[in-house]
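Notes to accompany the following structure.
Every protein chain except one is present and positioned as in the full complex.
So that you can tell them apart, the chains are marked A, B and C in the order they are listed, and the count of residues begins at 1 in each.
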Amino acid sequence: MPSGALLFQSVVLGLLLGGLYALLAAGLTLYFGIMRVVMIAHSAFLILAAYLAWWWHERLGLDPLLSMVVTVPLFFAAGVLLQRMLLARLRPATLTMMSVLLTFAVAVLIEGLLGYAFTGTQRRIQLDYGSAGFGLFGARIAVVKLIAFGLAGIALAGLYLVLKRTRFGWALRATIQHPDAARLVGIDTERIAGYGFGIGLATAAVGGTALALDTTIYPSLHWHWIGPLMAIIVVGGLGSVPGAAAAAMLLGLLQSLLQIPMGTTWAQTVFYLALFATLAFRPQGFFGGRLAQRF
Amino acid sequence: MTLQTVDLRKAFGGVTALDGATVRFRDGKINALIGPNGSGKTTYFNCVTGMIRADRGRVTYRERDLTGRAPHVIARAGIGRTFQLCRIFPRMTALDNVLAAVRPAGVFDALRGARHRVETGRARGWLTRLGIEHLAGAPAGTLSWGQQKLLELAGVLMTDPDTILLDEPAGGVNPALLDRIGTLVRELNAEGRTFVIVEHNMDLVMSLSDHIVVFDRGRPIAEGPPSVIRTDERVLGAYLGV
Amino acid sequence: MPTTVRRMRWATALGAAAILALGACSGDDEPATGDDPIVVGVSLPLTGDFSEPGKGVQQGYEAWAKIVNDAGGLLGRRVELKILDDQSNADRVVADYEQLIGKDQVDLVVGPFSTRLVVPAARVAEEYDMLFVEPAGAAKEVFEQGFKNLFYAAPAVANDHYNHLAAHILALPAAQRPKTVAVAAMDDPFAQGTAYGLRDKLKAGGLSIVVDEVYPPNTTDFGSIAAKIAASRADVLIGGSQYQDGVNLIVALQQLDYQPKLAAFSTAPTNPEFAKAVGNKTEGILSPTGYSQDAPYPSNTEFVAKYTAQFGTPPEEDQANAYTTGQVVAAAVTAVGCAEQGDCQRKLVDWIRGNEVQTVVGPLTWDATGKPRGAHMIQQWIGGDIRIVLPAAAKEAEFRYPKPAW
Partner (left out) sequence: MPSVSSRLTGGAAVLLLATGLLSFPGLAPNPYVLSAGIVVLHYAVLATSWNFVGGFTGYLSLGHGALAGLGGYGTGLLVTKAGLNSFVALALAMLLVSALAVPIGMAALRVRGASFVIVSIALVLILLLVFQSWASLTGGSRGLVVPRPFDLSRPEHHRVFWFLFSGLLALALLAWWLIDRSRFGLGLKAIREDEDKAEALGTPTFAYKLVVFVVSAAFTALAGGLYALWFGDLDPVFQFSVLTGSYLVLMALLGGVRNLFGPLVGALVVGVALEYFKVEFGNTPLHLVATGVLLALVVLFMPDGVLPAAGSLLRRLRPAGEQASIRDVTAAELRERRRAEEVRR
C-alpha cells in the first residue's frame, strides 16, 4: 500500500506533467479545429524548440527561458508558412488523410535534420537550479518542474484570452465553427487559418522550452509524445480546446498515479486504453467537441 | 401506411434545426417539402435517411420503425435519396456509379464480378432511360453538372426504391433539363414510386406535386394540395418573413 | 492545367531518380587488390539510438588498426577496416554482415555495439562459419544462443560486474550492513544484467528489495520513479543505467532530496560528461568498470599513449573494449598464421578457445560459450574524481561507506 506522502507526491507530479500535456494538446486541437488536420509534426516541433533552447543555453550561455524571445515568433511564422505553403494546397476531399501524411513527413524531416545537426546523443540542459526543490506539505516540488508548469499555465491562459477576448480570436472561433458563414461575414478565413496555425506552433515553442528545462531530449523523442497527445485530443473531443486541457490534466494525473502500482511502462498504456475506450463507447469524446462525430 | 415522422427534433449546438417535425407523406403521390432557407428541410432529409441522428422523435416507414437506423438499412428498406449538391463517385465510370448501387445477396455474391451481365444490363437500361448511356465509360467527375444529376438519379433508381427523396432536383439545371426531370418524375410516379421533393423552384413544385408540406423554423406550418398552399397566409408569412 | 503539368514533371524526375538508384546499387563489386590487405568488416551504430557508444567503439577499432599497421601489420599484410552503419537497427545489422561476408568478401569480422545487435549479427557470422569476437554483448542472453564462434572481449559479463561490491557489502558487520535496496533499471539486457547481478546477490545475502522498477529506454521523465524510491528510503540504490537515464534519475532523486547510504550506477558515472551533467553532485557514486587508463598491463600503456596522440583524449571503456577485440583477433591470426574466409576461421576459433590472450584489460580466457572469466573493478566518486576502490588489490582510494550526501 503506497504511503500518503507518495500518493500526494504523485498527485503533484501528475498535475505538473498534466499542465504541459494540456498546453501541447491545446495546440494540437487548435489545428484540428481550424482545418481538420491531425498535426503529427506538432511534437516534432516541440522537440525542435527544446533543442533550440538547449542550443541557446549551451552556445550562448543564456537562460533557456530567454530563447522563447526568438523561438516563439519563429514558430509562429513557421506555422503560418506551413499552413499557407503546404496544407492549403491539399485537395479538400482528401485533406484529413493527406495532411496526416504531410505532417508526418514534416516530422520525419525534422527528426532527420535534428539528428544531422546535433547527432542522436541525448541532451540535457544543465542548470544551476536543475536539482533544486522545495517542500510542500510533505511533497517535494522541483523548481524546474514548477517553472515548466507555470509556463504552460501562462501560455494556456494567454491562448484563452486571445481566443475569447480579441477580435482575432472571435474570427478564429468563427472560422472553426463555421468556415463558410465566417466567409460570408467578411472574415478572410485563409489568413485566419494561417495565423491559427502560427499560434498552435507558438505553443509548441513554449512547450518545448518548458520540456527542455527538466528532461533529456533526443531527435526521435517526438514519437514518445505524439501518442499520448493524440489520445488526449480524442478523449477530450476532437476540436475542443477546453476538452483537451481537461483530458490532459486527468490523464496526466492518472498516469502518474498508476505508476505506483503498475510501473512506468504499463502506466503509459492508460493513454491508449482511454483512446480505444473513447472511440468504442463515446466517439465524440468525453468533454464535448461536436466535430468528432464526423471524423 | 407510408413515410412519416413524429416530433422529430434536432439541434446543432444552440441552433435548433428541427423543432418537433411531425409529418405524414402521401403514399404513391408526388409530395413536396418547401420552406424558406434554413427552415430545416435538408436536416429533415438527413434525419429521415439516418445520415444524422435526431435528438428526439420517430421515423416510421410502412409500419416499420426506422428511428436511429443506419443509412444503409434505411436505403434497403426502400427509401432512396439524392443530395442537394449531387453526390457521385467522381473517379469511377458512370456505369460503375450505377453498379455501385447493386446490393450483393451474400458473401459469395459479393465476390462475384461487379460487371455481371444481368446487372450491367439493368444499369445500362437506366442510363439509357435518363439519356446518358453514351457516357457509360466516362469517369463520372468529367460529366457536366446536369449529367451528374441524372447519373445520381440513375444510381438511386438502380436500388429500386419505393420512395425517392429528391433534394433540390432543379438546382443549377437548365430549363430543357428541368422539363426532362419533371417528365421523368411523373413517369416514375406513374410506375408506383412515391416522391418527396425539396425544391425552391415554385413553378416546378406547383406543377408537379400532389401534396405540399411547408416547413418553417424546423416544423411544418401548413400542408395540402398546391391550390390550397398557394393561398395560405401562413405560408406567405413564412416566406416574406412576416 | 498547371497542376497536371507539375505532376508530370515530378513523375519524370522521380522516375529518373529511381533508375539512377537502381544503377548505382547494382554491380559495384570491388576487385581484389594486388597487395591484399587483411580486410576486417564491422557494422556499427553510427546513427540512431546507440550512435554515441557506437562512435566510441569505432574510434577503438580505428586506433587498433593504426597501431597494428604502424607496427608492420598482421602477417605482413596491412589491416583495413570496412565499417558500415547499421542505424542501431537489427534488420540493418544483419544486412550489413550479410554484405560484408557475402558481397565484400572481408577476411575477418568483428562485433557491433549493444547486445540487441550482437545476437543477430553473431548468427550471421555463425552461419557463414566466421570467427566473431565482439566488444559489447555483455548480457547473459548472448551466451545462451549456442554460438560456437563468439567471444566477448572484456573481463566479465554484465551479471558479474558488481561481484566485488556484493562481496564487500555482505562482508560488512551486521550492524553496519545496509538493510533495504531500491532498484531501477532500464529495459535493456545489458543495463538490467548489471543491476540484477548485484540485486540478486544482495537479496541472497538477506537484504530486502523494497523498490524494483523497470523503465523503457526512451524514458525522459523520472519524477515518478524517483518519488517511489525516495518514499522507500532504501539504504542501497542500484541503477541499471546507460548514460543519460542515469543522469536523469540522479537529478530527479536529488530534486526529492533522497540520500542513500550507497548508490551504484552502471556506465553513467564513468562518462567524462557525468559530473557536469549532474551539477557536480557526484559524491560517493559507485560504478563498475572493466577498464582503467592507469591499468599496468604493458599493451595498455602503449594504447593510452598512442590513442591520446591520435584522438587528443584518453580512451574510455567503449574504445578499450573495441581495442581489446582487435587484440584478441590479432593474437589468433598471428598464432595460426592465416586470415581469410574458409577453414582458417575454424582454426582461429579453436586457438582462442584454448589460449589466454594478453590485452589492455588484462589477460582474458573464455568458457565454451564465449563468456569471459573475470569481474569488474569498482570505482567511486571521491572529492570530484572517480577512483578505483575495489578490489582491495587494485584500489586507488578507500571505499567510502556510507556515502557522503550528494
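Heads up, the rule we're going with is that contacts are C-beta pairs under 8 Å (C-beta built on N, C-alpha and C of every residue); 3 or more make two chains touch, one makes a residue touch a chain.
Being a predicted model, the structure only gives us computed values, none of them experimental.
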Visible contact partners (per top-of-document touch definition) of the missing chain: A, B, C
Hidden partner chain, touching residue among B:T5, B:T43, B:T194 or B:S209: B:T43
Identified contact with the non-displayed chain, of B:T22, B:T128 or B:T142: B:T142
Hidden partner chain, residues of chain B it touches: 37-38, 42-43, 46, 49, 51, 70-72, 75-76, 80-81, 83-92, 96, 99-104, 109-116, 137, 139, 141-142, 155-156, 158-159
Absent chain, residues of chain A that touch it: 32, 36, 38, 40, 86, 89-94, 96-98, 100-102, 104-113, 115-116, 120, 178-181, 184, 219, 223, 226-227, 230-231, 234, 238, 263, 265-266, 268-269, 271-272, 275-276, 279-280, 283, 292-295
Residues of chain C in contact with the chain not shown: 1, 3-4, 6-8, 10-12, 14-15, 17-18, 21-22, 24-25, 27, 29, 46-49, 84-85, 87, 89-92, 94-95, 98-99, 101-103, 115-116, 119-120, 123-124, 127-128, 139, 141, 145, 187-189, 214, 216-217
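Here, only the chains that are shown with their structure count from here on.
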Per Cα centroids, the chain farthest from chain A: B
In chain B, residues with contacts to at least two other chains: none
Multi-chain contact residues (two or more partners), chain A: none
Interfacial residue positions of chain C with respect to chain A in the complex: 47-49, 51-52, 88, 187, 213-216, 218-221, 223-225, 227-228, 230-231, 243-245, 247-248, 251-252, 254-257, 276-279, 281
Contacting residues of chain A [partner chain C, same complex]: 2-3, 5-6, 9-10, 13, 16-17, 115, 119-122, 124, 126, 128, 130-133, 140, 142, 144-145, 214-217, 220-221, 223-224, 256, 259-260, 263-265, 267
